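All protein chains of the complex are present and in place, except for one that has been dropped.
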Amino acid sequence: MSETTQTLTESAEAMPRGVSLWQDAWVRLRKNKLAMIGLGILGFVIVICVLAPWIMPYGYEEQDLRLGASAPSAAHWLGTDTFGRDLLTRIVYGGRVSLMVGFIATAVALLVGVSYGAIAGYVGGRVDAIMMRLVDIFYALPFMIFIILLMVVFGRNLFLLFLAIGAVEWLTMARIVRGQVQSLRQQEFVEAAISLGLPPTAIIFRHVIPNVLGPVVVYTTLTIPQVMLLEAFLSFLGLGIQPPMSSWGLLISYGVESMEEYPWLLIFPGLALSLTLFSLNFLGDGLRDAFDPKASKD
Amino acid sequence: MTTRISRLPRGGRNWLVLAVLALLVGCSGGEDGGGSSGLTRVEQGNLDGVLHFGNGVEPEGLDPHIVTGVAENKIVSALFEGLVAKHPETLEPEPGVAESWEIAEDGKLYTFHLRQDARWTNGDAVTAEDFVWSWKRILTPELGAQYNYNLFSVVNAERYANGEINDFDLVGVKALDDYTLQVQLNSPTPYFLQLLDHYSTFPVHRPTIEEFGSISDRLSPWARVGNIVGNGAFTLTEWQINSHVRVEKNPNYWNADNIRLNAIVYYPTENLVTEDRMYRDGQLHHTQEIVLDKIPVYQQEIPEQVKITPWLGTYFYMFNTTRPPFDDVRVRKALAMTVDRDLLVETVMQGIVEPAYALVPPDTLGYFPPKTFDYDPERARELLAEAGYPDGEGFPAFDVLYNTQESHRRLAVALQQMWASELNIPAQLVNQEWKVYLENQDNMNYDVSRRGWIGDYVDPNTFLDMYVTDGGNNKTGFSSERYDEIILREAPATLDREARYELYREAETLLMESMAILPIYTYSTKHLTHPSVKGKPSNIMDHVNFNHIWLDPTVTTE
Amino acid sequence: MWRFIGFRTLQAIPVIFVVITVTFFLVRAAPGGPFDDEKAVSPQVQAALEAQYRLDLPMHEQYFAYLADLLRGDMGPSFNYPGRSVDELIFQGLPITAELGFYALLVAVGIGVLSGVIASLRPNTVQDYVPMSLAMIGICMPSFLLGPLMVLVFGIWLDWLPVSGWDQSSGDKVLPSITLGAMYAAYIARLSRSGMLEVMSQDYLRTARAKGLPERVVVIKHALRAGLLPVISYLGPAFAGLLSGSFVVETIFQIPGLGRFYVQAAFNRDYTMILGTTTFLATLIVVFNLLSDFLAAWLNPRLRYQFQKGK
Partner (left out) sequence: MALLNVEDLKVYFHTRNGVVKAVDGISFSVDRGETFAIIGESGSGKSVACYSMLGLIPKPPGRIEGGSARFNDQDLLTLSESQLRKVRGKGISIIFQDPMTSLNPFLKIGEQLIEPLLLHTDMSRKQAWQKATELLLEVGIKDAEKRMNAWPFEFSGGMRQRVMIAMALITEPDIIIADEPTTALDVTVQAQILKLLKELQVRRNIGVIFISHDLSVVADIADNIAVMQQGKIVEQGSRDSIFKEASHPYTQKLLAAVPDSEKVPTALDGEQAIVEVQDLCVYFGSEKHGNQVRAVDKVSLRVERGEILGLVGESGSGKSTLGRAILRLVNPSHGKILFEGQDITELKAAQLKPLRRHMQMIFQDPYASLNPRMTVYDTLAEPLLLHNIANKKTLDAEVFKLMDSVGLARENVLRYPHEFSGGQRQRIAIGRAVATKPNFIVADEPVSALDVTIQAQILDLLLELVERFDLTMLFVSHDLGVVRYLSDRILVMKHGELVEAGTAHDIFSNPQQDYTRSLLEAIPGKSLLLGEVGSVGGPDR
């Protein structure tokens, strides 16, 4: 008897305790070549952006008005903008803003949207109807006025930007999640959880949400580019970042205006954005598969 | 074969229909085939005498007493005619509805003799009584006409407009007979004749207005296609909001024989890039703007189509002189002196504008402003040190407010960098949506703000009267008794032009010594104009007199 | 089912009412008024203007007066376009935007479904990666970039199509429709791909193959209908989105549609116009969401059956 207990505790210690879906997902993700390439590129981009102040030869605000917009050269690998500022430097610094906005705002949207949608879908009935009509109302309110008001009420800062973007993007997420949860609610394993006596919150967060991660991840990868472009629009309205700081969205929108004269001002920021988004997309698909234990074995 | 098709799965048939529909999109489009005849709109217009005019923004309306914008002006002045007109190049007054006029010695009494062949588009004669009633209308307080102040130099006009008197007979405008109009002014107003070409002083057709509403009704639809009755060389035939406004030659116009355009089509071209593409695609004769980056390219490729002309306007920044640190004139001067205007003009502005060191543009009807300072970073640093910020130390971060627009952004970015590198002071750029920007200016809720001013008429007064104490457009907190004295009392009473200009120079020196504003450059207008457009000389008011324009179909860009 | 329709329709009324109310107070809380201009307006004129638009009344009176007008179908006069009513402006812009939205939707559905289905037939091959990568580009390519780019290429360089206008010269509807539809095409491509992948593993496709049907028929007749259900439910929100989100495209291509009114009104603080367009678009959003829910239900035989039985 004592021997059995012994082995039990031993093996219990040897066992990776609390191996979660997340750790498992990571193991599975590592096997996905495309996703790892995406992750690699993304990691590279993030590292470069974070290290920008230490590795960039120019400052993002450093002007050379007499040089003006110049094509790529040895001194300026990606050329300069109309102020003679080094484009590579500006892209790297812009990446800090775009990535931050992209990730944080999307995270806000994700958090709010997923919880909201899951609750509406799980609880159902009248609560669901009211919650979803609320979403309808938010959809219909004039976004522009909303933003202008935010600007007045809170002043302007980046945090607010995330809030504003999150406030818009969570709506669709909530809808998608709700739909998924509604069908999940009928599944027997949810009934099993109820019969165990699990409270509704535990059921939603332990049993329901992990099972809607697939569509959520996919929609998230679609949300990030939208968020990055929305940031440019909000900055344009005066809510976001201010010059001389820039972001990919802003660089692109400026680049559009002079795409004939100075095409590099459009092409390179566009490439940076696309490359990142493609990596994200592959990573997203990889994550979707990784979070689905079934997908790992063919 | 029929069985085969019927065997096609039903779902498949549906999708087939959709696919065909999708293809149809490619073939759909408008009915009048500008493209099908092989001619561009401009080429076709040249043959038909139709001018395609890029007009900037969509007109809010066409009621001369209500509208306020430049775009509206371009259309209203084709539909209506005031007492006088302006020569398209020199801007000298020339006869409009008034054939001739006399000005009394004291400069305060004007007598206009109206031409007897002037007609409304419905055939009614244009009479002196029409003008009296029209001026009564714009001065009627309930109408809320923003530009009623253009007539405030007329005796009692301001009191009537502010509701202080109710009897319009007390106002200094009288119809002596059907074709004689007499106007009594408070003081000799040298630019009064110029104002009579402003749409706020245009006559409107009383029966039409009263048919659709009362004299004070802003919301009546009288100025719409089918309703409107005007007295200009053209008459309104089409108006689709956000698409175009079309006016056609008015056969009842007294000088119709000499009007060579058959029609003008105005396009709202808010998006500069779109306007540029429309011009290049042969859809426009004339653009309202040129994208800044394109100017060097066009100056190289199509120099004869690029029309860049000095404009009666100044681009400047203003300081909130009630807020530290900008309540210190030394700080304001330091900032003004570190702006390298020559460099800015040459690089950021592509060399198309002139640097400005004062408010009034040089050579405004012979007026030259004083130059009280120059680019001098060395002196600027000294001033800043005197103000307590040696080498920018301790200088608080301050906001530079500007409304969202590409050219404003560019300038602000350059200035920010100049201040940072020369004075080591941290400017933070704040762009705001237009109305928010206006509200913050009105509430003096800013540190430094971008501003611009375009003259209403060619006279220094149109700029300088902004900065009287508590003037509605002041917004800087600038206040000087002497300044007010000159602008409000001495200059208006001075008949001699040189003596008046001397007073203005004194006032402007006061303004610039206090550096409440930071002038940057004198505006230019930038247009692309098709070479077939004739009779449209450039002028400093960007004034277009459509009566003189004609199209030469023999000229092509090829 | 009729009950369901009735119930949902009834629910739409409070939604729209709340939208109107919130918007009404929101626009008045926004900084800057409709009459603010670069040149200062004298207090006398300002007062006169406010009186003309009932802005001098206490807020709640303005509100109830507006509701009363609205119930009569009168959305009030536009602040920005004196002499025009909001109703008139909306119904001027609507047909144009609706047409643009319809074509854009055709483009989106045509291209999206085609590439999504093609990709789903051979998942994780080149045939999958190429259209899906294009879809990804479509998603990250904003219309403010795609529009000018296409204008430059097809309008200026190749000179195939007009650069702007709507119904003014032949072919001027092509570029705006594609520009507006591109993003939705990309999204639909992804939707139809995943929808099809799900259906392709269903048992009844095996049944169809066991009958000896060629793969083409299996896909078109048996798989598409269920595979495109997610696309169908997306169409409603998509069309509502197309209508309210056409501002950029309408500006780039000089199209006199509703999208520009909607955005310009906000910038101009044209209170009645903001309220009018918002109310109108809110109704559209609700209606199209309803329609697409009903359509999806209709395509599901079981629900349609209940529908027909009137349960």
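Think of it as A, B and C in the order they're written, each chain with its own count starting at 1.
In this text, a contact is a pair of C-beta atoms (placed from the backbone, for glycine too) under 8 Å apart; a residue touches a chain by one contact, two chains touch by 3 or more.
Keep in mind that this is a model prediction, so the values were computed, not measured.
Touching the omitted chain from chain C are residues 3, 202-204, 206-214, 221-222, 225-226, 299-302, 305, 311. Touch with the hidden chain on the side of chain A covers residues 5, 8-9, 11-12, 15-17, 19, 21, 24, 187-189, 191-200, 202, 206-207, 210-211, 213, 291-294, 297-298.
Definition applied: only the chains that are shown with their structure count from here on.
Pairs A-B and B-C differ in how many C-beta pairs touch across them, and the larger number is found at B-C. The set of chain B residues touching two or more other chains comprises 273, 433, 436. Touching two or more other chains at once are residues 148, 152, 256, 260 of chain A.
Residues 129, 133, 136-137, 139-142, 144-146, 148-149, 152, 218, 222, 225-226, 229, 252-253, 256, 259-260, 266, 270, 273-274, 277-278, 281 of chain A touch chain C in their complex. On the side of chain C, the complex with chain A involves touching residues 11-12, 14-16, 18-19, 22-23, 26-27, 29-31, 133, 136-137, 139-140, 142, 144-145, 148-149, 152, 187, 190, 194, 262-263, 266-267, 274, 277-278, 281-282, 285-286, 289.
Contact residues on chain B toward chain C in their complex (touch as defined above): 9-12, 15, 18-19, 21-22, 25-26, 28-36, 41, 60-61, 63, 66, 68, 141-146, 148-149, 161-163, 218-224, 240-243, 267-271, 273-274, 277-278, 280-281, 283, 433-436, 438-440, 442, 452, 471-473.
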